[in-house]
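I am attaching a structure below and will ask some questions about it afterwards.
What you see is the complex with one protein chain gone and the rest in place.
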Amino acid sequence: MNITKNTEAERLNFWERMYLPEIARGLGLTFRQMFKPSFVRQYPEEKWEPTGSYRGRPVLVAEGNDERCVACGLCARVCPALAIQVQASETLDLSKERFPVLFEINMLRCIYCGFCEEVCPEEAIIMSKDYELVFKSQKEAILGKEQLRVPVEQLQDRLEFLRQYR
Amino acid sequence: MEIRFSEAELKEIEQHKSKYPNPKSALMPVLWMAQNKWGWLSNEVMQYVADLLNLTYAHVLGVATFYTMYFKKPMGKYHVQVCTNVSCMLHKGDEMFEQVSNKLGIGHNERTSDGLFSLEEVECMGACGGAPMVAINEDFYEKTNISFVSKMLDELK
Partner (left out) sequence: MPNIYIDGKKVEAKDGQTIIEAAFQNGINIPHFCWHPELSVSGNCRMCLVEVGMPKKFADGSIERDENGHFVVGYFPKLQIACSTQISDNMHVKTVSENAVKAQESVSEFILINHPLDCPICDEAGQCKLQEYAFNHSRGESRFEETKNHNVKRVSWGPNVIFDGERCITCSRCIRFSNEVANQEVLTFAQRGDKVTIQLFEGTQLDNPYSMNVIDICPVGALTSKDFRFKSRVWDMSFNESICNSCGKGCNIKVGVRNNEVLRIEPRPNHYVNNHWMCDYGRLNPIDKINEKRVLSPMVKVNGKLSDTTWDNAISTAIEKLKKFKPSEVMFVGSAFATNEDNYLYSKFVKTVFKSHNLDSFVYINESFADKKLRVSDKTPNSTGMKEIYGNTNTHGVEISLLKEKIDHHNIKAIYIIDDNFASKTDFIPYLDKLELVIVHSSNHNAVTDRAHIVFALSNFAENEGTITNINKRVQHFAPALTTKENLRFMGMKMSRLDKFGANNDRWTNHDTRDTKAIWSVIQKIANSFNANWSFSSVKDVFEDLTHHIESFKGMTYNSLKEYQGLVLGKGTNPDKKVKNYESHYMKP
């Protein structure tokens, strides 16, 4: 293979090979940006609010003191990454027969596919807008029921999205 | 109240038993006798009948609950039965039931507080020719209307 043919030096014309005009052109682009409106977000100070279609951290929908979850374990079954662990127990009242005594999502395993939300018969686990997930240890990345519970009022966007598009 | 059949009644039961190849079958007439005697089939009555015929309590319970004409709770002295099946319904039988229910202040299978009346919404009693029909205890009143029935009830009071 002959690599001496059609090299960059051959393709460039005289002025391009001189560099200086090109440098001026590049700097022109740079200076022009200074006077255009900025679109960079100052992230930690300035947060991005995703729309309802965003699939962030899965959360449990809480209504008052109770979560909607009946601990059926379908999310745990469907989870392709086995991130969810559920342990059911019996309630005292008959309107809802069972509830989760333990509900854990291992956020290191979670792949945000949203299958858990799709399979849930109670609309009890849904994807939130929460995308800021920082953990200091593996243990900390396993979120328990208390960390997963989010009041239903804060999840209206997603619920509305599900009602429309699912 | 002691739950016990009299000698004569026991004799009658023996007669019922002898009618069937399996004495178990005498259960229904015996339950009917018991209901006539004590008004309704309490747990104690059912137990007594079961012991009498050598059947399990569960079997007697099954038979007693299967048939609606065996009462599982105390009923009134006058048991008012309003038919709301097709023929009677076409002749406003259901309205009749509602009005009787309002008049007595009780619903289906309930008893007035004085223990005089009880009301039941029954299915066809075989008197379609005289629809709408109302039965009070074992007397049929055919081609009735609400004014007649309420007069009847007032008289019985």
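Miscellaneous remarks
Letters A and B mark the chains as written, and numbering starts fresh at 1 in each.
Operating definition for what follows: a residue touches a chain if its C-beta (ideal position, glycine included) is under 8 Å from a C-beta of that chain, and two chains touch if they have at least 3 such contacts.
All of these numbers come straight from a predicted model, not from anything done at the bench.
The residue from A:17, A:77 or A:163 that touches the chain not shown here is A:77.
Across A:37, A:64 or A:121, the single residue that touches the chain missing here is A:121. Checked against the full complex, the one of A:22, A:97 or A:140 touching the unshown chain is A:97.
Residues of subunit A in touch with the missing chain: 70-74, 76-77, 82, 85, 88-90, 94, 97-98, 104, 106, 108-109, 121-122, 138, 142. Listed for subunit B, the residues touching the missing chain in the whole complex are 43, 46-47, 56-62, 65-66.
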